[in-house]
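What follows is a set of notes on a single structure, which appears directly below.
A protein chain is absent from this complex, but the other protein chains hold their places.
Moving on, here comes chain A:
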Amino acid sequence: MGLHDENLRPGARVSAVPVSKIMAEAEPVIQLKGISKHYGSVVGVDHVDLSVRNGEFLTLLGPSGCGKSTLLRMIGGFETPTGGTVHLAGEDITGLPPQRRDVNMMFQDYALFPHMSVGQNIAYGLLMKGIRGTAAQDRVREALRLVGLEDKIDQRPHQLSGGQRQRIALARAIVREPKVLLLDEPLSALDAKLREQMQVELKHMQERLGITFIMVTHDQSEALVMSDRIVVMQAGNIAQDGTPEDLYERPASPYVANFIGTTNFLSAKLLSQEGTLAVVEVAGQKITISNAPVHLTGNTLQIGVRPEKARIVADGSAPGDNLLRGRVKENIYLGLGLRTVTELADGSLISTDTMLPRGIASHKHARPGDEVVISLEPHNIFLFEAGS
């Protein structure tokens, strides 16, 4: 039941990927080999290997202190690795200073020079390349046209809004036509509404320019919206590396499942396993999982269920398998949907989300105190070893 969904192999994208992008995937534009950064005894980045394909939008995702910014800054040349090498288009650039690397960075605070006009800011990178005069002017205008701010050429950065400054910073970083653009939390200074709009805009810009983007963020929804590939980092290491779909639907660890989206974690006991088919006991109920890891070592396990993939069903209407019984504790109105928190027999809590396509008034839902049955689909359950 439902196994056909899992036949989608990892990497087979649901969304349309431009053909050119797939063609260019052969040669890595950035290659990190065993790269480390230690500050005395503190480990910032610990022996990371990573290849970035040409034209890819890659996101380094993780909480603060996980090493994602350090990794980005080592690619940009602002930090010297204590071990390992950085290759750009096959060339070892580990020892080169930032000004001799064909990559550009968009800074978190944009770092626009306040004493220069917008035009001078953008021309700066060209001037340093020895491009000046009308050739430089044309390229500055072209970059401004790309970000839709041609009329701001003579203004000062402080006269612009946050969103405009962000675009100018982008224009300044791309005017040198770098092989790779590094973006350090590019949208964190914007308010929520503008941030959502700029996520899509940056993504479109990247597709149009065909430049490889490597972005750092701690915002998982931003990463999901924008990236071709996400590298989730944990304490200086790569926790998982995959497409947004991979990470959301097949998280490798509870850390990833917890960091990307919302996940209910319930403790489970292994009853039997046959290949990827596992039967576990959760809160006194038998639960079948169709895509379990093959080599489970312990008996004490953890299952993870996304709230939107668990359904409250009428008792007796569903087949007898994969049902959890409990009592509704509370309903949380999310606007888009309704989150119902249910307490199971063993006292653990599970959240289920229901969409509200016709609004809450016309939706029949269980009230706090009601006995309910929650149905889980075997292919929509993550199974992790406890402590992993």
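What we mean here is this: a residue touches a chain if its C-beta (ideal position, glycine included) is under 8 Å from a C-beta of that chain, and two chains touch if they have at least 3 such contacts; residues count from 1.
What we mean here is this: contacts and distances are computed from a predicted model.
A chain of this complex does not appear here, and its UniProt-recorded name among "Beta-ketoacyl synthase-like N-terminal domain-containing protein", "Binding-protein-dependent transport system inner membrane protein", "Inclusion body protein" or "NADH dehydrogenase" is "Binding-protein-dependent transport system inner membrane protein".
Of the listed residues A:V43, A:A111, A:L296 or A:A386, the one in contact with the hidden chain in the full complex is A:A111.
Although one chain is not shown, part of chain A still touches it, namely residues 76-78, 97-99, 104-105, 107-109, 111-115, 124-125, 128-129, 156, 158, 172-173, 176.
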